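Here the complex is missing a single protein chain, while all its other protein chains stay put.
Right after this comes subunit A.
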Amino acid sequence: MYAQLVKTAGTGVKSQEEMTDQEREFQDKIDRDIKIEPKDWMPDDYRATLIRQIGQHAHSEIVGQLPEGNWITRAPTLERKAILLAKVQDEAGHGLYLYCAAETLGVTRDEITEMLLDGRMKYSSIFNYPTLNWADIGAVGWLVDGAAIMNQVPLQRTSYGPYSRAMIRICKEESFHQRQGYDAIRKMAEGSPEQKKMAQDALNRLWFPSLMMFGPSDKDSVHSAQSMAWKIKINTNDELRQKFVDQTVPQIEFLGLDLPDPGIKWNEERGHYDYTDPDWSEFFNVIKGNGPCNVDRLAARNKAWDDGEWVRDGLLEHARKKAARKHAAE
């Protein structure tokens, strides 16, 4: 998914005795898979955590347009260009669905945008890595969108109605993203030796950053336990990461590429692939702002926002004048 290290508000899961009547009724609804809707009562911590999580998810969709948008004008064929354009447009749409879901919790669009622009809210660490060549675009669709799908599919069942509906819509569209990426990288893996080398290099560079997308192990975290009790998190980070590795290894083998990690081995006993854990010090460093592209990404978003101000204001002013004229004529 696109939300990592989302801080769960509160002190962890409360026992039935510790809960107020309202809290008990709320938890009971979640346990019975009844959706929580915007006007329903909800604990402040649930609301705050969801704003952080959905906000981070939305920001990731928006910032995620930058590494791919970088290659639209340099796509190798007109068809690839049209496909990439459609994909990047989808990401903008996904950001909008999620911002609207977050707004139903009482935050405004401007507030949440401001928090991205001044660095108070994060987006996924993966988008702080550069896309150096066309093979990276294939690898991003295949691996990054593939990892996102792993997390988004279970979230379709999340307890918060607007979030769940946004996820359902996003998942419908996301499968195209992964498939177009795999298709692009397959073309290169089956191409000239130079192309195959580029595909291998892209896989090698993006493998561990993709594994980091799931976030560090949280199997012992009380905060994750609370998010899972609220059903705004459905699986642990390790479960999803394992699922991603298990799904992706055969896809790598089909391409005839070398595995990006010598530690990948089928473990008969577990029924899963073993793999090497990513370097978490790198992850924390990127989250802190020291990844290869953090500064560029935020600068690009700030520039887009500032440069667009006259358009936003102009359109609003035009709408006001038109309404006033209509009012005067009546």
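Quick note on the criterion: a contact is a pair of C-beta atoms (placed from the backbone, for glycine too) under 8 Å apart; a residue touches a chain by one contact, two chains touch by 3 or more; residues count from 1.
Note that in this section contacts and distances are computed from a predicted model.
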*Assuming one chain is omitted from the figure, identify its UniProt name from "Putative aldehyde dehydrogenase", "Phenylacetate-CoA oxygenase subunit PaaB", "Peptide/nickel transport system permease protein" or "Amino acid ABC transporter ATP-binding protein, PAAT family".*
"Phenylacetate-CoA oxygenase subunit PaaB"
*Would you indicate which residue among A:E61, A:E103, A:D145 or A:D218 is in contact with the undisplayed chain?*
A:E103
*Determine which one of A:K39, A:K288 or A:H327 touches the chain that has been left out.*
A:K39
*On subunit A, residues whose C-beta touches the chain left out of the figure*: 37, 39-41, 86, 89-90, 93, 96-97, 100, 103, 108-110, 113-114, 165-166, 169, 173, 312-313, 315-316, 318-319, 322-323
